[in-house]
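Every protein chain except one is present and positioned as in the full complex.
== chain A ==
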Amino acid sequence: MKTIVEAKQIKKVYGAKGNVFSALEDIDLTVMEGEFVGIMGPSGAGKSTLLNILATIDEPTAGDIVVDGINLTKMNEEQLSAFRRDKLGFLFQDYNLLDTLTVKENIILPLALAKLNVEELERRADEVADKFGIRDILNKYPYQISGGQKQRTAASRAIISKPNLILADEPTGALDSKSATDLLESLKDLNEQDKATILMVTHDAYAASYCNRVLFIKDGKIFTELVKGKRSRKEFFNKVLDVLSALGGGANDVI
């Protein structure tokens, strides 16, 4: 199987002299094609920092990152943009939809930017809209739809360009449990049927239980790792809770 993400010795230091703060320390991370990996940890552990670095939105202070065979640290701004557009899909807690575009326009934006032809673009829009069940709201604007619908729109946008890697930062954080479950089911389908590789940050054990593997981070370091293996989701969920309570601190706010 192919390696999608290979990160070695990632460091991230914030602040200037005298007042430095180390958000990430020597993180190693490998994600294989078709994996659905969760990243958990208490608030302030460095989860978003890690994800943003993998997403090329942020730069590591030190370390090497190779995504789909491409070394990120050696690229300039233009190459990084193209890389983001072609290889990555994003899902954020606050959706990051453009409120001046309709749902459909938001979804096809990455393809429009890549200058795909219209027929192909329309076909794919229909395809992902069906997958996430948002066909009825394609012509609405983001301010006219619910949080769950917004996140499914964002998810549609994230996968429409068939990215090699989908990155999600607390995608269920602002959703009610029904919408959260819908979204997680969709992500799971995507992972199982379309073999999409997904890396999801969450501090919700229920969301984490949908993953094949969960990494725990504490104070910028890898704390431990759980693999689902043959366990049922319920069992995996309980395992995650165990680790979280061992992790301490942030564990309380997830139960």
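Just a few scattered comments:
Assume contacts are C-beta pairs under 8 Å (C-beta built on N, C-alpha and C of every residue); 3 or more make two chains touch, one makes a residue touch a chain; residues count from 1.
By our rule, contacts and distances are computed from a predicted model.
The complex appears with one chain absent; UniProt names that chain "ABC transport system permease protein" among the candidates "Fe-S cluster assembly ATPase SufC", "Xanthine dehydrogenase", "Ion-translocating oxidoreductase complex subunit C" or "ABC transport system permease protein". Shown as candidates are A:K12, A:R157 or A:R213; the residue that touches the absent chain is A:R157.
Listed residues A:V118, A:V227 or A:A246: the one in touch with the omitted chain is A:V118.
Per the touch definition above, the residue from A:S22, A:T61 or A:N96 contacting the chain not shown is A:N96. Residue-wise, the contact with the chain that is not shown comes from A:R84, picked out of A:K8, A:R84, A:R135 or A:K221.
In the full complex, chain A makes contact with the omitted chain through residues 55, 57, 77-78, 80-86, 88, 90, 92, 96-101, 105, 108-113, 115, 117-118, 121-122, 141-144, 157.
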